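What follows is a single structure, written as structure tokens, with notes after it.
Heads up, one of the protein chains got dropped from this complex, but the rest are sitting where they should.
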Amino acid sequence: MSSDSDEEPIETTTEENPKSTKVSTVEKEPELPKFEKGIADKIVEKFGTRIKVAFVKPDRVRINVSRDDVKEVASFLRDVLNFDHAESVSGVDYPQDKEIEVVYHLGSYTDSSLSRQILVLATRAQREENPIPGNDATKLPSLREIFYSVEFHEREIFEMFGVFFQGHPDNRRLLLPEDWADLPPLRKDFAIKGR
Amino acid sequence: MNTELPPGLALQKVDERIMTLNVGPQHPGSGHMRIIVQIDGDFIVACDPDPGYVHRGEEKMAEYRNYITNIPHLERPVIHDSCNILYPYVLGVEELLGIEVPERAKYIRVIAAELNRCVYTMYWLAIYGIFLGHSTMFMWPAGDRELLIDLLEKMTGARVTHAHFVPGGVRNDLPPNFEDVCLRQVNYFEKRIKEYAAIFYDNPILIARTANTGVLSREDAIRLGTTGSVLRASGVDYDIRKKEPYDVYEELDFQTNVLKEGDSYARSKIPWLDMLESCRIIRHALQKMPKSGSVRVKLKPNPKGGDASVYKRVESGRGSLGCYIVSDKKPEPYRVKLSVPSFRNLIALPYLLKGEKLGNMPSVYWSLNYWPVEADR
Partner (left out) sequence: MLKELITPQNANVFIGKLGDILEKAIDKPLGYAINWGRIWSLWPVHIETACCSVEFGAASSPRYDVERFGIIEAFGSLRQCDLIVVQGTITRKMAPRLRLVYDQMPEPKYVIAMGACAITGGLYFDSYNVLPGIDGILPVDVYVPGCPPRPETLIQGCMLLQEKIKRMKARKFV
């Protein structure tokens, strides 16, 4: 695997890639899908510059929020836009930015017009070089009171990235062994053996 | 559902009437996980699932392998549903690399995915039968699923771990004369699973044991974010194949099954009804499939994704299965997250078991369509 990647002078296929995957500032381009644009506009209308719409693609809208606003935005999404559950919560570690991103993928069962849509709500927590899970600055407000379904997902993020969720009533270990004393394993500075 | 119930558990509050039991990991009614239950007499007061016994770090390993070599290990969480668990990953990689899949490959994928859904569900049904002490219901599905495994083996070359879906299509074309054999086997299979109604689903003992146990109301099913058969048994019509069709599901003729009751019986019936629909899908797909053509786009070696992220989801044997891939212009993905239905349904277990009898625990637990290896990843 790694030997392949070293020797190959690869030509990537990204040239043929439609540019839509790379859209970052998208507010006023004409070819954007209408319905998704409407969702993004509603959120922008409410929160203005406090949020940033990262992309609008068919069926997918992504918003970046700061950690102070995430609860407010989430309750707006639930109460006004009818997103009623979180499908997945993922953490992504960015050591260069000194931040850990937590991404909520929200969907809706009750609103049939939203059944194709996934709203991606991303927020970032401060990253510590020497993490002490639960006792350092890597903290985020928990969304469990807004979306019940994030309960186990947030527990998983806590043990895999060391992000402590304030307000989560049950920040215990879920998947890792009880005696795990190493770094949280999905952080980029945790190297697996032999690699 | 009692909303005041603290999540996870009130394991702290223990008085002397309450007894704490560890069910699993060595227990015929638990599988690869531990369920800590507190019982008062015969009734479960609180329950705390403890997964993680098969946590193998798939997501970390995926960051060290390139997009193609990730395929074999990403299907291991559910080896008997391996086509479906690879599906969202493959769709995601195709979107990242900008690949258009040939028409015939799309049909082959749908056929393989539906066959695999049946294989998974039959195994699940066999274990559900033995959990309820119904030995015939272990033997029948375990024997009948071998028919479909034979088909998949002809198609892909492996018994359970197929690794058949690759970005750009499928690995191999169908073997000669496959369509006829497939049609014959699927017709026989459909006839055979209809017989299960008489011995299992209409069985008064089964109904007495599973009806009205572990009831999940529609509101709770939505609020807890459950998926797949659990959600549809609670009366929410949500199937990714209908709602967000991928590949050629839009052109195929099938319906989704919804039951209103939300109890263990309804949850155990939905997968069986889904299998009957799968047979319809397979027959229709075999009819509509282009008779020849390429099945795979040649990729450049070691493909690289752009600077993008993608979230794709499919309907697997257990429910909506999502894959979130972040790429950073390297041959290896920056992050792969599998959002697996078993993990999403597990959250309902403490709520369902509260107030149930201990004897109902295996039937409620397994009716969640739960596969522990997948939940742990």
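Some notes on this structure:
Think of it as A and B in the order they're written, each chain with its own count starting at 1.
Assume contacts are C-beta pairs under 8 Å (C-beta built on N, C-alpha and C of every residue); 3 or more make two chains touch, one makes a residue touch a chain.
In this text the structure is predicted, and so the values were computed from the model without any measurement.
Shown chains touched by the missing chain in the whole complex: A, B. The residue touching the chain not shown here, chosen from B:E103, B:E146 or B:E219, is B:E146.
Contact with the chain not shown here comes from a single listed residue; of B:Y67, B:Y123, B:Y249 or B:Y265, that residue is B:Y123. When the missing chain is restored to the complex, the residue among B:L21, B:I36, B:I79 or B:L183 that touches it is B:I79. Take subunit B: the residues that touch the chain left off the picture are 25-28, 31-32, 52-57, 60-61, 64, 72-73, 76-80, 123, 126-127, 130, 138-139, 142-143, 145-146, 159-161, 373.
Of the residues in subunit A, those that touch the hidden partner chain are 176-178, 180, 182, 185, 190, 192-195.
Operating definition for what follows: only the chains that are shown with their structure count from here on.
Subunit A and subunit B have centres, each the mean of its CA atoms, that are 24 Å apart. Subunit B contributes residues 6-9, 51-52, 55, 57, 59-61, 64-66, 69, 95-99, 222-227, 231, 236, 238, 243-244, 299-311, 313, 320, 322, 324, 326, 329-332, 334-335, 337, 339, 343-344, 346-347, 376-377 to its touches with subunit A in the complex. Across the interface of their complex, subunit B is touched by residues 1-2, 4-5, 8, 10-14, 16-18, 21-22, 59-60, 62, 84-88, 90, 92-93, 103, 105, 109-110, 115-116, 118, 120, 144, 147-153, 169-170, 172, 174-177, 185-186, 190, 192, 195 of subunit A.
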